[in-house]
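Here is the structure we will look at.
Only one protein chain is missing; all other protein chains are in place.
Let's turn to chain A:
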Amino acid sequence: MKKTLNINIGNTIIHIEEDAYELLTVYLNEVKFHFSKNADNFEIVTDIENRIAEMFSEILAAQQKQAISIEDVQSIIEQMGSVKDFETSEEAEEDQYTGPSFNPIKKLYRDTDKANIAGVCVGLAHYMDVSVSWVRLAFLVSAGFGGAGILAYLILWIMIPKAGTKTEKMFMRGEEANLRGFANSYLHPFVDESRGFIARSFDALGRFIHGTGKIIFKILAVFIIAVGSFTLISLFITLIAILGVWDASLYHQFPFNIINEEYFTTLAFAAFVTCAVPLLALVLFTVRVAFSSRPVNKTFSFVLLIIWLFGMGSSIFYAVKISSDFKESAEFSQTVELKPYQAYTLNIDRTRFFTSADSLRYQIDPNRYKGRKILTDRDWNNNEQPRNIRLTMVKSEDNSVSMTQNYSSRGRTFEDALKNAQNTHYDFAQKGAVLNFSSALQILQNVNWRDQELEMILKVPVGTSLTINKDLNRSLNGYNYWCDHDDNSDYTEWIMTDTGLKCKYPHEEKEEE
């Protein structure tokens, strides 16, 4: 049994056995090379090909068979004459070209005939024209560096094809793939004298690894392509969503309000390009390697690279520009005196402050909503921005009750930072013994997030009881707020002592334990 190929020669489709095809290819290449100096080379070669096709048809018809064998090709070459015959019988004085002086082409293949494991080293040695020992030594040494050599070997094993046919073997050795070389290899098949015991035992394993390796690689490739494409599509949809469905409310969501409004569109594009181009390149490369399709057009790759560099450049430019807005910091504080009480209740007030711009945005008719409260969602703050308030409770030295608010922010200059700190809103109000806190420091409309923070210091005299809403606990600074004496209660109870704030019922807690 032999593998056959279909060839189109002289506009005739011929079935031809693989070895016969190789011989014919070599022959025709020689003929083409021989006549390449001739002005009419195309016509001559076509004539010869047509004649060969005709002879093939005759052979097939005469012998009533399906495929051309190597013997048929040999007899045809005999009849047609080899290049050597042409040389002697042809015009000796005319174009005496000095033999084929071109450098034989070399191709990278695995030499399984001389292999110790899979022939990667021998193949590389053939290709680079160095001794095999050096290549093997290089792999052994690099295997010492965290197994890099082993990994490289496995990858090369999978990637480099094995020199299967005689033509491939000749290309691997850099021999001329001509009739003479071909005849040599045909008459004296490469002997595997240097194959040792190890090589033979590795053979079975090798076939296994190469086979399954290919499958694993293909699966991996399909996975990479799928994930890559999916991410690409998601990125694209995100871009469209951000730019197309973009409205003022998104811009005021936390991660987006870092970016200055005027940079927004450009930066979105730049970020998209920066992420999408390498992904696209990865997908294309994987497709190419795994399914050996045609390499990507060079111009296309170049354009992609330029686009990526441009995207990367502007991303970095804007990132630097924005980060320079965090250079300086500013802080201002205000202190209010509170009416003294023996006990305070600290509550979180979810009533949201609306600016006039907010009212417009939500189409709130001030008259209709007069006297009503709009409560924000419980987790509204958590999604919007990092927690930006802190509350510290210290004892007051002079028995007065006061609340100090430190507003801080960052900015390009001190003035900017101060302006950013001022462009915030926080509601704190005393209603008798109840102190109401907003859940977060609000950044005003059209102001970027510049790490605006509010630190509040509540000063109360020693002995004052504080009942603190558990929701507010999270913004407490520096106290152990696991002061739960009653799990069902929404409040924890504290008392101010000489050494600071303490749990009001520490003993009960211990008793419970």
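One rule holds for everything that comes next: a contact is a pair of C-beta atoms (placed from the backbone, for glycine too) under 8 Å apart; a residue touches a chain by one contact, two chains touch by 3 or more; residues count from 1.
By our rule, contacts and distances are computed from a predicted model.
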Which of "PadR family transcriptional regulator PadR", "Gfo/Idh/MocA family oxidoreductase", "Sarcosine oxidase, gamma subunit family" or "Aminomethyltransferase" matches, in UniProt, the chain that is not displayed: "PadR family transcriptional regulator PadR"
Residue in contact with the excluded chain [from A:D47, A:E261, A:E337 or A:D490]: A:D47
Contact residue for the chain not shown (choose from A:I16, A:V31 or A:C503): A:V31
On chain A, residues whose C-beta touches the chain left out of the figure: 10-12, 31, 35, 38, 40, 43-44, 47-48, 50-51, 53-54, 56-58, 61, 78-82, 85-86, 88-92
